[in-house]
Structure formats: C-alpha cells, structure tokens
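The structure follows.
With one protein chain removed, the remaining protein chains of the complex are shown where they sit.
When the chains are written out, they are named A and B in that same order, and each has its own residue count from 1.
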Amino acid sequence: MSDIPLRDVRLETDPHVGFETSYLGEGFSLWSWLTTTDHKRIAILYLISTTIFFFLGGAAAVLIRLELFTPQGDLLTAEAYNRTFTLHGVIMVWFFLVPVIPTVLGNFLLPLMIGAKDVAFPRLNLFSWYLNIIGGGLAVAAMLAGGVDTGWTFYTPYSTIYSNGHVSLTAIGVFVAGFSTIATGINMIVTVHTLRTNGMRWFRLPLFVWAIYATSLIMLLSTPVLAMVLVLIIAERLFGLGVFNPDLGGDPILFQHLFWFYSHPAVYIMILPGMGVVTEVITCFARRRVFGYQFMVYALLGIAVIGFFVWGHHMFTSGQSMYASLAFSMLSFLVAVPSAIKVFNWTATLYRGQITWEASMIYALGFVGLFTMGGLTGLFLASVPVDIHVHDTYFVVAHFHYIMVGGMVSAFFAGLHFWWPKITGRLYPEFVAQIAAGMMFAGFNLTFFPQFILGNLGMPRRYYAYPPEFQVWHVLSSAGAVILAFAYLLPMAYLLWSLIWGKRAGDNPWDASGLEWQTRSPPPKHNFVEAPFVSEDVYDYHPENAPRGSGADDRRYDDRDIAGEKADAAESGRRHRAAETPPATAQARRASKTREPSDGEGR
Amino acid sequence: MNEPGIWLPQASSEAAATDTILIALLVVSSAIVLLVAGLITVFAIRYRKGSPASREPLPSIFARDVEFGWTFATLGLFIAIFAWAASQNITLAHPPAARMEIHVLAKRWMWKVEHAGGQGEIDELHVPAGELVELIMQSEDVIHSFYVPAFRVKQDVVPGHTERLRFTPEKPGTYHLFCAEYCGTDHSRMIGRVVVQSPEEFAAWLTRQPQEDDLAKSGRQLFVRFGCAGCHEGQASVRAPRLSGLFGAPVQLADGRTVTADDAYVRDSILQPKRDIVAGYDPVMPSFAGVVSDGEIAGLTAYIRALRAPADGGVY
Partner (left out) sequence: MSSTVAGHFHDHRQQSRANTLGLWIFLATEVLFFGALFAAYLIYRVLYPQAFETAARETEIAIGTLNTALLLTSSASVAMAVKTARLGQRRATMVLLGVTLALGLGFLAAKGFEYHSDLTKHLWPGSADFPLDPPQTRIFWALYWIMTGIHAVHVTAGLGLWAVILTMIARRSFPLESSDKVEIAGLYWHLVDLVWIFLWPILYLVGRS
C-alpha cells in the first residue's frame, strides 16, 4: 500500500519496459494460456471463445434470414429450420450475450478499474472459463448430433414429452454454463467488495464496475432457478420424473414461471454491462463527467431489483389471472423508468462537452438510440391489450433484437474498440472502424425495423414458411442482414490486422480518466507496479478548460483547491505530488497524453 | 386476406380498442425517440471538439432538479399509460353474459372446431358478425396459441387447462388464423382461416353443414364405450348420481360444500373422482386420467350439458 497518488504511478515505472513485461509476454505456449490464472489472460480466452460462439450463432442467423427470403420455405425443411433457430437462440443467449461483456471486458477491466492485482478467486475464474467451453461444447455437440427443435425457451410439454431432438444434452450444456455464470458472478461481487484499492470508495467506482456488480447480483440470484428448471427437464426426459406432465396433473405454466423468473432478469444480465460500457465511452469522448452519477448508480440497482418482478409479462396470453397480468404489467412499466433516466443522463452528458467521433463513440451513441427504441417498444409489450396482439410475433423478435443486438452487441463493440489499445497495446485503424460502426447501425435498422411492422401485421415467430403478403418486409429484413453480416466481419479483420501492423497505442490514447488508463498498455502481469491510491472522484473530465491534448492538468488542480476538497487522503496525495514532481516530468507527462505519442514516448 | 400493407383491418370490437392504445404508444414513443435522437444530434454538432459554444459548468442544483424532473415525468407518463391500458383490459374482461360457445380442440398440427349445434370444421372457423363469441379451447398434446391478428386476440391453449377466449367479430371477411406458440415441426403449417359472415349468411352456412360428427353425439358414444352408462344410467346396480339436469345445477358434496356443476367440475369428476364426492354416494368411481383424452372429455361434457333439461335425456 503506497499513498502515491495514481497520477504519479507511471513515473515510477521504467519507460523502456514494454511488451515483454506485460501480461502478454508472460509465456507464449498454449499451455501457459490454458493454465493461466491472470484475469487479463482469462479475458482473452473468453474473447476467443465468445467470438467463435458469436460467429456460430451468426451463421445460423444468416441461414434463418435466407430461408425467410421467400414465403414457401424452400431452402430448409421445417425440421432443419426449427433446429437452426434453436441453435441460434441457445448459442447466442447462453454462450455469447450472457457471458460476453462480464467475462471479456469485465474480467479484463474490473480489477484494473478498482486498482486490484487480480479478481478475488483467480483459479475459480479459470475454472469458470472451462465450464463455459464444456457447456458450449456439449450444446454444440448436441447440435452436430442432430440438433434440438424446442427453441431456446424449452417450453414443456413439447421439450419433455414430444421433442425428438437432443434436448437433454443441450440442457446439460446450458446447465454447466450456468455454473460458469454463477462462478463469474461470485468472483465479481467479492472482488468489488474486498479488493478496492485505497481511496476507491463505493461512489468513486466507475459506472462500468457498478454495472458489472448489478449484473453479478442478477446472475447469482436468477441462474440457480434456471439450473433447477433444466434439472427438472432432464429428469423428466431421462427418468420419467414428470413434474410438468399434464397427464399427471403437472402444469406447463409452472415451467414458464420458473423459466422466466430466470430469463427475464437474464435480459438485464445482458443489457446492464452494455450500459456500463457506454457510460465510460460517452463520458470520455464528451470530455464531461457523467451527468447524475449517483442517479446512474441507483438506476442500475433499481433495474436489477425491479427486473426480478416482471417475469409474468411473458405470460399475458397463457391464461394467468387478469390481476396477476395487471400487476406484472405495472411493474414492467416501472422498470422502464430507471432505463429512461439512464438515456436522459447519457444525452445530458453530451451537453457542453467537447465531443469527438471515434468509432467507439459512434457505437455508444448508436446504442443509446437503439436501446431507446428497444426500451420503448418494451412498453408496448408491457401493456396487456397490445401484448395480447403482438406476443409471439415478429414484434417481439424485433424488440429484443433492438435490446440485445442493437444495444448489447453495439455496446460490446464500443467497449472492444475503446479498450483495444489497453488490451493489446495497439491502435486500430480509426477511419475503417468508423465506417464499420456506421454500417452496423444502418444494417441493423434495416434488418430489424421491418420486423416491427411484420409483427403488427400478425406474422408469428418461428414460422419457416409464411403467407406471401409478408414477403416484402422479410426481403428488406434479409437484405439488412447481409449488410449486418459484413459489418460484423469487418472489425474481425481490422482488429486482427492491428495486432501486427497497428500503431503503438501508448498508455492512455484517449486521455481518459480511470485507473485502467494509469498503468501501461498492455498492463503488466500484476496490473500496477505500485498499488494505486485514489484521491479524486471518478470521471475527472473538464471540457470547460480545453480540448484534450492541450494540457490543462495543472489548472484542474487549482480548480479543485478552490472547490475546497477536504478529504485528508486527497490532500496528502496532492502534497506528495507537488513535492516530488519536477516541472520537466510534468511536461513529459502532458506530452504522453496526446493521442498519438511519438515512438520515444510510446512503450 | 392477401392485402399487403402496413396496417391490419380492425375486424373485431377488440381490435379498435387495442389499436387506440397501440397508436397512442406509437405517438408517445416516436416523440421520445425523436427527442433523444434530436438532442444527441444537436449536441454532437454544437459541442463538437473545439467549437466556440460555451462550456461553462452547470450549477449543481440545476442538474439535480432536472434529474428529479424527468424521473417523475417519465414515471407519471408510464403510470398513466399503464392505467389507461389496464382500464381497457378490465372492460374487455367483463363482457355481457349473452354469448355463443364454440369448442376448439388444438392438436399437432390442426385446429378442430365444433359448433354448439354439432357442426365441425378443421382449420376454419365461421362466426357471425356482431355476436359475442366464446371459444372453449383445449389442447391434446403441447401448448398451442389461437391467434387471429385481425381481431387482435390471442390465447395460449395449454394441455390440462380449459382456456376461454371471447371476442366480437364485426367486419365480414376472411382472416388469418395462426398458431402463435411454437409446437413442433409443422408449427408454421398450423394455420387456417376465420370467416366472419353476416348473421343471415352464418345461419345459412350452419344449416348447410353436415351434422354427423356432432360433439354431444360422439360424447354419448364415449359415455357408453367407457362404461359410464353402467353406473350413471337407468337400471344400474351400483349407486351413482344421475346426470340428467345436472349441468349448471348446484351439487351438495359429502364434506358439506356445495359446488356448481360446470365444465371444470365435470372434468375433475372424470379425472379425480375422489376429490369431490357427492353427498350420499360412496367413492367407488375409478379415475379416468390417462384413459380419456381432452377431446373426449370435451365430448363427454357436451353430452352431459345436453342432458341439462331432464326431458332431453336419452334423445341421442
């Protein structure tokens, strides 16, 4: 524990050490990667596995869109189509959307952001990656062995009695992956509780950390219920222990209650980390502290809590009592309020900022727009009469893709671009990335906006053939999917390219605040040479001074003094710095904060 | 039917009510989307890096008031929309009593319809305009969902449950009938047509329909085949309650309760006879769970219903 303020940590490090002493230089053999307990390396393992799952699920999506190009169902058979959309759903939900941000960006950044050397349980962390790929392997094996045709929702009694697919194997895969999720959740929560560095108070945590924290709470409290539901399905299929069998008086609706008790909060497992990422990106490229930081925290926690009590809105048409439906309807409207607060706060953060349009900013602002649309169409589904009409139609498909793909995947790309220099030490080609971000936004809207219209016209989900009057909208949607597919392949190409040919990034290419930017890029094995000390509030951005790169650091300190910050720790930190930082070093430090440092300065 | 477009016809009284809420939501959400997108665009241009616009910090009290302002504004707006939609919902849930009952049996992958007079249809439903219709639906296998987009109505048909769906068709025409809950291989072939006719046309259509697969009549055959008649009719040696005039009447039970003999009661009595023992009788009836299908129960119920007036007994 040192009381050296974080700003000076870099000065203590040797400017000539680089890649070799970073976490990437720790060992190059496959074995060293497969046995690592370093949270940053585990994050890379997750990045590779989730990317594979993403393209697998994406390939299924392409097949679906090709099939729906014509109304007759002439590309795939009905059986094959049902197996394809099940594969798409199972892989995308459990092996991409749920894990991707918490395990890739969360794993990499959360310890860095709170000034820790690692997560609380590094071996559990590695174990959870193995559980994830074992689960994914079982699910993929089930698909290869002939597939599953239940849809990702596994509704009984179809899944338990009638389906002839490999339901049990898939369910076991998801079950195993569920434990991976729980292990990650435990790790994140304990890490935030116990490993914050000195001075990192709860209300100094970056909102990304708060988002992962809220997400982990949901993971821990909802995933066990999913696990038990899957056990019940497996028990019914393999051993005839029929808890949901209507012939025995079992109630398929009970399955739906238990399933959605997990799967609705799971939506927030997917979107909350995305909100965290977007907050970091917007505040950095607007050069302004997040508007209403505390409200943002309460909104995250509010969503996490209320999200547990809205599951019944998936069952408005299943014959649940009208009063239950109304209660769930009201709670579903309520959960939209904290989401609205977040949207307004992101927008207000831009006000009087110094805005630049890096690729991650385009993704982030795209997220705000698409999430707003996804959230507002959620209100349609929350109001009972409208939901009765559009439930189980393409309206629902469009709605959750706006949240999941437009929201969550955009946020993941925003985060991946934003922290790419930190993760790899390289800059990606900005202009190409901006084009890809624009393409993704356009392709996404073209793919999914027509589906709102389709849904309102009454086109049901999970149809491989459909009445011909719907074709025009399906053709638009499929055309958009082609653009979207290219927009996803493009970053894959240039990010890999940048690993070898990309410019060296420097430690803080965006001149961002936050502890992760105060260490080297890529970070050393134990993240920080000295345990950092936090003496200031989070998001120390000051647009009123000057655009970044022109060196306004010293005035910032004057402002602070005038504002009269009273924390003892902060003061001692400042004194320390004032005493030990010679003017020449301050000059160098300022230079290093420009966007593209010279090679001599870069690491 | 095959009219392309971006808005569905409103073919039932429910459709207009639903569309009103839907359009209101559409207006409100479009306004919010335009507001957010507009502000983002304006800010992104006006406050682009290095532009001459002012960057003075905001007074903190202003920030706080704004936060509270939009929090309560959205809360109020959302609660208002909820209350309005809920009031619609409550109105629709209590329709007047007069209604026309039609039995629907869903099974993979077809809709089997039985009109009160015994007329049967498959994957088609004829209904008269202007009359409140109630569908009584059961599923033989998995969950299906009865969905008529032009009526804005949908009801899951869950095996083991008897589901009811009410609507008042208004506009004569032919509309899509879809199965909206995924039910296996030919889910997308489980579609049909709903034909709304003027009352006169409908009456004419009814008389044209063949009567032989009459639901209550098939119920009568089942009543004999399963041996129900052995105890519940005429010269039985075992004492069992008579069924004539039973349907809709109150029944005194052995444990002192009084229940009404409705669909659920008949169903329970067949599947779990030990649950509600009629006063004065011994619990000797075996359970028929797993023996009779839901469709057969519908037939038996229709038969027992037809015995409502004692004079009708044994007409079939």
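We take it that a residue touches a chain if its C-beta (ideal position, glycine included) is under 8 Å from a C-beta of that chain, and two chains touch if they have at least 3 such contacts.
This is a predicted model, so every value here is computed, not measured.
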item: Which of A:Glu67, A:Asp149, A:Asp251 or A:Glu358 contacts the chain that the document leaves out; value: A:Asp251
item: Residue among A:Thr223, A:Ser263, A:Thr447 or A:Gln518 that touches the chain left out of view; value: A:Thr223
item: Omitted-chain contact residue, chosen from A:Ala43, A:Leu68, A:Ile186 or A:Val343; value: A:Ile186
item: Absent-chain contact - pick from A:Val62, A:Leu195 or A:Ala327; value: A:Leu195
item: In chain A, positions touching the absent partner; value: 1, 116-122, 182, 185-187, 189-191, 193-195, 220-225, 227-229, 231-232, 235-236, 239-243, 247-251, 254, 258, 261, 526, 531
item: Residue numbers in chain B that touch the chain omitted from display; value: 271-272, 274-275, 287, 289-290
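FYI, only the chains that are shown with their structure count from here on.
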item: Rounded Å distance, chain A centre to chain B centre (Cα mean); value: 39
item: Residues of chain B that touch chain A when the two form their complex; value: 1-8, 14, 17-18, 21-22, 25, 28-29, 32-33, 36-37, 39-40, 43-44, 47-50, 53-58, 63, 66-67, 70-71, 74-75, 78-79, 81-82, 85-86, 88-90, 92-93, 108, 141-143, 145, 147, 149-150, 152-156, 158-161, 163, 176, 178-189, 191, 271-272, 289-290
item: Of chain A, residues touching chain B in the complex; value: 73, 78-79, 82, 149-151, 153, 155, 157-158, 161-163, 246-253, 286-287, 291-292, 295, 317-319, 322, 325-326, 329-330, 333-334, 336-337, 340-341, 343-345, 347-348, 350-357, 365, 368-369, 372-373, 376-377, 379-380, 382-386, 388-389, 391-393, 453, 456-458, 460-469, 472, 543-544, 547
